Every structure is written in C-alpha cells, then in structure tokens.
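Shown below is the structure under consideration.
The complex appears here without one of its protein chains, the remainder shown in place.
Showing subunit A:
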Amino acid sequence: MDLSPFETDNSVSCRLASQIPDVCKMEDCCLGIDEAGRGPVLGPMVYGICFCPVSKKGDLKNLKVADSKTLTEAEREKLFQNLDEARNYVGWALQILSPNTISTSMLQRTKYNLNALSHDTAIGLVQYALDSGVQLKEVYVDTVGPAEKYEEKLSKLFPGVDVTVRPKADSLFPIVSAASICAKVARDRVVKGWNFAEDLGEVDADYGSGYPNDPKTKAWLLKYLDPVFGYPQFVRFSWSTAQTLMDSKAVTVHWDDDEEDGEKSAQRQKNRSMLSYFGASAGGNDQNPTHQTHRFLTERRLTSLNTL
C-alpha cells in the first residue's frame, strides 16, 4: 500500500487503489464497504471497498479475514498482506478523508454532517469501481444511520446492483471484513507516520488511540492547543472535545454565522430594523443624531474617527 499520494498533502481527501484484477472485469463481482476512524478526534477517517468475483467468495473466507476490531494490529497487517497476495482476484480502493476535510465539511456555513460525508464517500467508491469496469452485482455495507433508508438510497443510485445494508456487516460478510481491514490498516499507517504541516518542532507522538475518552489523547490535545490557531490539522475541529477545549482555553473567535440572540446581536451589529428603512429618516448611524452619514460612506462601511 503506497500512502505517498496522501502523505504529500494530508490536508485533503485522497483516493488510493489497487490494480483492478482482470477477472473482476469479466465475472460478476461482490463488493464490501467499511470505514475506519469514525469516532476519533485525531487523524483521518478512511473508507475502504474490497471486491472480488462472486465465485471467489469461498477463497476469501479461506484467507480468514475477520472483523478488523477483533484483530491486533499485527494480525491486520498480516491479513492485508494476504489480500495483497490474492491480487489476481481481489481488488481494493480507499478514500482517506483527512481530519481537515472532516473539520471543514462539518463546520462550513452549510453544515455537511458526518453521515452525509460518509454516505457520499461510500457512493463515490462504488462509482469508482463501476467506472473501472468491475462487474458489480452485489454490494454489502455496514450501516451508517438507519439501515433501510441507506439501503434504499444506494439501491436507487445503483440500479441493477443488489445492495445489502446491515449493522455489523463487517462480521457477517467476508468481503466487508476485507474492506474493513484495508481501511483500518491504512488509517493505522497514516496516523502513525502523520506529517504535521505545521511547524511544531519535535511533535510528541504519544497521542493514544485518538478517541476523545482516551486520557492520553486528552492530554495531547491540551498540550498542543494554540491560543490563536487552536490545533494542527491533525485534529478534527468539529469534534466537541476539541471545541470545548478551544472554548475554554483559546482566544474567542467570532464568526458572522455565530448565532446570537436576535435583537441583541442586531443592536450590537448596529443593524437596524427593516421598518426603519420605510420611515422618514433613513440614514446613517453617527454619534451626532442630527447628522446623517452619506450612503457612499455607509455602504462602504467607512466612518470618521475621533481617536486612534
């Protein structure tokens, strides 16, 4: 697995993929989707797909791929190697969603939540397989959100493909287990060798599991909190763990889409009631009540000063 495309710029989303086995372009195939790193406040979320001909499902079972959560890191690495050796009939593709992508998606003006991001990533990967000529007949997915709705959504998008969405799909279907191993291995490797874009000097790599409830992760977050910038891009700013710490320890930053109490904020922003525009004296807001600043200046937010 060559992670260099992601490591050159870990601030964006990146796709990694194996060669498409020729047999997958000829025979009906099944495909599994799983993700790794949904919960942690640190590092990327990785989406993986794995596909093989339906006829080779048995062979996949013999590789003893199992739910990645039940395996140690070493076992996962071994299993990934097995998958790699089976490259003449097993293909995979990964989408690494950088923590920065997650932060900016979830915190943008039009909120893009993690579930929507997950769905779209999964859909993108399935589309990638189709575009690459994989003869998809069956798709197995571990659910994100209500299974029925997700299944309906995917079925509609990919007519002619039999979509099965199940909770715990990674332990039910070997092809999903395989996908989960690919995703988990990629995430582990990326997190371990994270290239910090920021100039932090020697970074303390002892950040634990990256899950919000891990004391090591919490300690690390406290240590690397910058009062102005918050965190390196390695941290998901949209996680409440990160937000709470920034709210209490960092400088307060106001954005113009911060919600405040209607009337109060209107007053503070010197906004005027819509009604005032219909009144007799529509004009500026100067210290001198009789003086109305010309709209050339108010439109350009220009004011006179009396002190520096």
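Note that a contact is a pair of C-beta atoms (placed from the backbone, for glycine too) under 8 Å apart; a residue touches a chain by one contact, two chains touch by 3 or more; residues count from 1.
Everything below uses one rule, namely that contacts and distances are computed from a predicted model.
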item	value
Chain not present in the shown complex, as UniProt names it (candidates "Putative exosome complex component RRP41", "Ribonuclease H2 subunit B", "MIP18 family protein CG7949" or "Probable electron transfer flavoprotein subunit beta")	"Ribonuclease H2 subunit B"
Omitted-chain contact residue, chosen from A:133, A:167 or A:193	A:167
Residue of A:56, A:119, A:187 or A:236 touching the missing chain in the full complex	A:119
Residue, one of A:38, A:61, A:249 or A:295, that touches the chain absent here	A:295
Residues belonging to subunit A that touch the chain removed from view	111-113, 115-116, 119, 144-146, 149-150, 167, 228, 240, 243-244, 247-248, 252, 254-256, 258-260, 262-263, 268-269, 273-274, 279-280, 282, 286-288, 290-291, 293-297, 299-308
